[in-house]
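A single protein chain has been omitted; all remaining protein chains appear in their positions.
Each chain gets a letter, A, B and C, in the order it is written, and its residues are counted from 1.
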């Protein structure tokens, strides 16, 4: 398929547009997604094409909006819920963590919740509401959780999420939003949920990363290549269910693992990745598993301390050098 | 101090009673905690002693009740919030995960939230609302999370929680509630938050466990002793902040680790414990780290499938035998 | 005057069925939530809806709604007995609903979210331009959850075809509604959302039925939602084993005088539609049916450890995507 160079958010909007054209049951609801075009242009152009019947501005009622989606989805619609920012996920927690995920199992498969919940997280020029809560949701049975790092993956995973018959939580990183541009295949381009991807092959150490940290890991890998260290960058892409086979395959090859994400290190998804490897690939490990994540304070607002807070390429480099000390 | 044999919940109520006598700023609010004496007798006798001014029945408004506590605590009171069951924590998620934990840091230490949130989780005769969400809260900076396994620890930790100037989430396991009875010191008996305890020493393998799983681990240890395997049972007690020194000390001695909890294995607290050890005690490890936890489905209601769902002593035994295969 | 005798007689029988079923289920399960004295609300509110409408009855009294929609007594009893044939195969409480009958299940144990979900099924009904409606009921206590506020407001703002029914039985477990809110009446909340609010005697099944049906007509015609408060009383404890020592006995006795079944029987008798003997016959017939169903349900297969259903977690399995690697 021919591609064009578009941004991360443009790729997501393109995916939604294509799926809405394809299936009249797909609709979007959220705050300021209509005439305003979405916060940070998250739905830019959709209201003009699909109108108020399918692009619905909700009041500030995250919990009701989520519950409405669960009910509508059980009736066969395919809602896309735009929760403006990850900081507002807790406001809809019962619907997202207790209700949507359990329907299919509870009804013995008679009902399902084909719901896509998209939300913006992470650092970026906007500097607000950046909390990364993905680890919470990966702990909940019945949810699928994705977190792409490139426009092409974002498009392919958004299309897969919309067509998926389970609730999918789709995390959009704000630094990537308008900040990365990529060749994105037009039309039918799907990335299966549940598959990680090696973004850069290497034989010495695996760096498993998510979203913006994939880019930091690639930057670290380029710098480390100069020192003769070959880093394999594994983009997890789907966080639940984790692509355990891909993680194990990479670690079995390299024997060393660093996990990097922007969320808090303690209790973050990196713990699950590390624990899985310590359980299932222990024999291949040549070194401790190091995790790179945020320190245990709330995400600060001001750029200066935000920089001090955020994990960066230098942290990844230090971790890689740390595990490389072990022969 | 002289002790008497009381149940887990009696020990907790005793702690609350003593602290309420000691400090007029301590009060309790929650549903059905007044004349009814609390769900599963969680506040039995307190209303009779302290009356409706300090034992307050709230409407079914978990979010407002939690927010009221945050505000009252910032004004210098020391609320104890009784959230009947862990399944209702998501209903108060913004207050519990975003607000209460951040106050001290955000106000540069000028304000604080000395709030104790107690809630019932886990299996037990009552068979309802048993979800174990402790891993979510351990991921959140600013929260302390405790989960005792014995009446004596429960009393000591409850007293410490009430005197602590930070929000403390106190998980009470429903199987233990009326099910275990113990010598509990009367009066001034405090267990410091942040300290694990070796409940049974052993040199071959560490089983780090929480709440009811501590008892299953002890049961497993007794059985395994017959096979000549010396299991060290480490009761984590505080889940946030984890007692990393105690975990590392035990694993450095035994060289093997199994983590056991009733929560879902994927993304559970066991991942953090395993990852910490894979990071900081890798050199001491003789075997993979195995985790025992629930399979990835919602907690079922009916006893038969509940039994199939719950991790048990047999699962711990199998895991220990698994790690013992590695010399 | 009784406008529709056939409907009135049918509702009588459903109320009797609910009462008898309740007694039996309370014997079978200490965790059953008895609806004694409140039958007029589920029966009146959900009787006479179309099979393709969506129902979301309050958990207390819900089983009679399943029956009215076509479930069998045996199926409901299998739930109370914890049999493999229960609607959720033991995964959730016995009162989890048969989704195939267009009844929203209680997905989790927290009260409130179902109000939003019912607003969502109504949204789907409107989105599809059908003339179906959703009727949802819930307790007085539940109306103090944020979910109620957000959902009813949204349903009204979007004029969705939904009827919200508050089954005000005066208690949330041990807490009287007067202690839970200073509102004079819960239906007074309607003005704050801009939808009609109607109070109805919740122990008068014909009144409940007429009120809900009027709201249903309005919703079908595109006139948007209505909030209805049906005042009734919880005659027993919160669950079967709860003796409710936390409340005055006099209050219970007072409400016993307003028993909805006896009241309907008196009206039917006065209208010459149901003699005392005929009423007695209904009771015995129902008792017979329920006992027969209990005996039959006892023979149903037990839940097996393999019923945990790990493989049913996802509707779209992930493995396939992985295997296509």
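Please note the rule applied: a contact is a pair of C-beta atoms (placed from the backbone, for glycine too) under 8 Å apart; a residue touches a chain by one contact, two chains touch by 3 or more.
Model, not experiment: these values are computed from the prediction.
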Omitted chain - touching chains that are shown: A, B, C
Hidden partner chain, touching residue among B:11, B:28, B:55 or B:70: B:70
Hidden-chain contact residue, picked from the options A:4, A:22, A:302 or A:326: A:302
Which of C:148, C:233, C:246 or C:314 contacts the chain that the document leaves out: C:148
Missing-partner contacts on subunit C, residue numbers: 144-150, 153, 156-157, 159, 179-184, 186, 188-195, 224
Residues of subunit A in contact with the chain not shown: 31-32, 34-36, 39, 57, 59-61, 63-64, 85, 87-88, 90-91, 127-129, 295-298, 300-305, 307-309
Interface with the unshown chain - residue positions in subunit B: 27, 53, 56, 58-59, 61, 63-77, 94-95, 98-99, 102-112, 114, 141-142, 144, 164-166, 192-195, 241, 243, 245
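Just so we're on the same page, only the chains that are shown with their structure count from here on.
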A-C against B-C, pair bridged by the larger set of C-beta contacts: A-C
Geometric centre distance via CA averages, subunit B-subunit A, whole Å: 31
Distance between the centres, which are taken as Cα means, of subunit C and subunit B, whole angstrom: 36
Junction residues of subunit A - those touching two or more other chains: 94, 98, 102, 105-106, 141-142
Where subunit C touches two or more other chains at once, by residue number: 88, 91-92, 108, 110, 112, 146, 309, 313
